[in-house]
Structure formats: C-alpha cells, structure tokens
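What you see is the complex with one protein chain gone and the rest in place.
Labels run A and B following the written order; every chain starts at residue 1.
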Amino acid sequence: METSFALTGKGYVIIAADTTAARSIVKMKVDEDKIKELSSHLLMSYSGEPGDTIQFAEYVERNIRLYQIRNLYPLRPAAAAAWIRRSLAESLRSRHPYSVNLLLGGYDIADHKPNLYWIDYLGTVVELPFAAHGYGSYFALSLLDRYHNPEASLEEGLATLKRCIEEVAKRLIVSPDRFKVKVVDKDGTREVEL
Amino acid sequence: MSVMEYNGGSVIAMVGKDCVAIASDLRLGNQALGITSNFQRVFPVTNRLYIGLPGLGTDVTTLRERFRYRVNMYTIKEERDIQPETFAHLVSSTLYEHRFGPYFIEPVIAGLSKAPSGGFKPFIAATDLIGCLNFAKDFVVAGTASAKLFGVAEGLWEPDLEPEDLFETISQTLLNAVDRDAFSGWGAVVHVITKDQVVTRTLKGRMD
Partner (left out) sequence: MARRYDSRTTIFSPEVEYAMEAISHAGTVLGVLAKDGVVLAAEKRVTGKLLDLSSAKDGGGYGGSGEKMFLLNSNVIGGVAGITSDANSLVNYARTVAQRHLLQFNEDIPVELLAQRLCDMKQGYTQYGGLRPFGVSLLYAGYDPHYRFQLYHSDPSGNYSGWKATCIGANNGTAQSLLKQEYKDDIGVEEAIGLVLRVMSKTMDSTTLGSEKLEFAVLTYDEVAKEPKAKIYKPADIDALLKAQGLAKDEDTEMKS
C-alpha cells in the first residue's frame, strides 16, 4: 500500500516515499520515483489515484518553474504550499477533482528554516514537524511522536526514518519493500541511500 | 460519516460586561486519526473583531483567505475598520453565494462594535453553513462538540462577567465540553476582547 513519510530536523527536511506503482492487486513497477524536486530547495511527494498523481504533480512542477523563470527567484515553501493547496481546493469543487495527497518539504533561503507541509486531496494544509500519508501513517505517526527530535542531526533523522520504515514493514499486511529518500537543506535537494 | 465531522473542531463565543470572548480547540484530524494539535481556526479580522471557522479543514483555510481579501479591500478603500454587524453580513452573503454547494463551515463571530456615543458594545453572532445569521445576547457555539458546549455554557454563563471571569467561564466551558467529544480537543486558544486590548491565551487540554 502507498506510504510516504517526512520529518524535519536541524536545518533539513527528509521525505521518503515507497517506490511501487500498483494497479489493483498487481505490482506494475518497483522503482517509481514519487518525489519531485520542484525547485532548488523544494521537494514534493505525491500519492493517490493513479493518473491524477502524475498529472497534478507535473502541473505543480511546471507552474512553480514558471514562477521562477518570471521572477528569477523561486516561490518560498510557504507560498508554494498556499498555491498548491488552493489548486487542490478549487479542483475539489470541480467536475473531476484530483485525488492526490502531498507532502511538501522545503528549506526557506529567506529565513533559513526548514518547512514541512502536510496536504491532502481536499486542500487541507498543515505545517508539521513530521507527517505521513497512507496506511503507513497509522504506524509511523505514533512512533514519531515518541522519537522525533526537531534538533536531530541528519544521521539521527535518517535513523528515525528507518525505524518508521521497519515498523511498517513489520506490521502492515501489504508493505512496500523499497523507499526512495530525499533530503532538502541549505545546500538544496538530494537523494540519499538508507 | 458527515463532512462536518471529517476534521473535527469546535468554537464558542460569549458576551461579558463591555467585553467578549471567543475560544476554540486546536485539533485537526482525519476522522479518528489526529494530525495536529496546533490548528488555528480563529482569526483576527480587526483589532476588536475575531472570527472562528469550525468545520472542514480545507474550507477553514479557503474562507479565512477569502474574508481576509474582502476585509483588506474594504479597509483600504474605506480607510476605516469594518464593524462586526457589517462583517457578519459579509460572512452571511459569502456563504449564501454557495447555497447549493456550500463551504462546510459554521462561522462564529465575536467583537466589539462602535456605538454612536463613542463607546463599544459587545457583539456575537453565528451562522449555519449557508449563512443564516443568529445574533445572540449570551453565547454561541458551533462544531463537533456544539451539543456539549450548549449544555456546559447553559450551566456556567451568567450576565455581565468581567474580562477575567469571562475568560475563566469560556475556558472551563470549552475544555469540559471537548473532553466529551472525540473529534475536538488537544489544547485550546482563548481570545478575550476588551476596548483597549485583546488577551490571547493558549490552554493545555487532555491529549487523549
């Protein structure tokens, strides 16, 4: 089942998403990248209705890029979150709403702070120290309540993330076997191996 | 399950002597799963006017942004603050515009309105999700714990409470009502509005 996690630490945000692409009960692909790099300091993981996810993620990606081309600087994470939220909220009351859940992680180069936004398909947005979507959230959130430390180093943050992934692997019936992990900090976005 | 209960949350407003108070819990959940214990759903409109927006989370943000837009345009053109009565009708008509596809929010408004004499008069109001206004003289409630809030408020509220006593009354009412509601709670925020200042306090609540 689709699962994504994200957590903040001292000057960074980690986002992890499983890599399976499934159609009904069949695994179609096991190396799908569901985390987009929207700008130099902004990551977005997406999950939900197949088709909607990629359509919407690319729509967001291109619009964020357009803003950066027009203005020479990218949208700040908070502004990007507000814009993406509005797109989903408007879509919700249209003839065919996108059903896409997102985690938006960014590092704000204007005030030097990491930001993490939990966004669901309704357009609900909340800024959080850690967040999760999918069935994994039922296991991971309580675990993060216990182990998350906003002052943790990247190594400690990745160790906490590993706990989440192991817990899901242990307890969820249909658990994803691989996760892609990306980090954003003052130096920008990058992929890391667990 | 009803859309109105999807994210949970409750708001209450009370009238005191030359003051009003508005309070809300801080939970936002996905049905039974708690997402955050710091979700603000009460927002300042002017220095003496607040609005609480219990209901569907996405619409809390949408309406907050919409009202801010309308009020800013009003303020910058009129060069004066909007009055609570005027704002209540703005809220009502905005909601009724969506009569057949509504925002799932039941707003609560609390503020002090300028009297012709120069003084200030307490004002509270609430509407349903399509903007039917209810002007009350004592208290108004809304959200997933509204039934419980009615009960406790009925027992605790009395007329002409001073700001500090009003704070105690509204806080006890809210905290005790949300403890009996699965979808509200996880801390609370209280604003007491007097003519000179607004005192905002964040309260701890049961975390279960």
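By definition in this document, a contact is a pair of C-beta atoms (placed from the backbone, for glycine too) under 8 Å apart; a residue touches a chain by one contact, two chains touch by 3 or more.
Bear in mind that the values here come from a model prediction, so they are computed numbers and not experimental data.
Set against the missing chain, the residues A:31, A:111 or A:193 yield one that touches it, A:111. From the set A:1, A:54 or A:82, the residue in touch with the chain omitted from the display is A:82, counting the whole complex.
Along chain B, the points of touch with the absent chain fall at residues 65-66, 68-69, 72-73, 75-80. With the whole complex as reference, residues 71-73, 75-76, 78-79, 81-83, 86, 110-111 of chain A touch the missing chain.
Everything below uses one rule, namely that only the chains that are shown with their structure count from here on.
In this assembly, the C-alpha centroid of chain A lies 32 Å from the C-alpha centroid of chain B. Those residues of chain B that touch chain A in the shared complex are 7, 28, 30, 33, 35-36, 39, 56-59, 61-62, 65, 101.
Residues of chain A that touch chain B in their complex: 85-86, 88-89, 92-93, 118, 120, 122-126, 128, 131, 137-138, 141.
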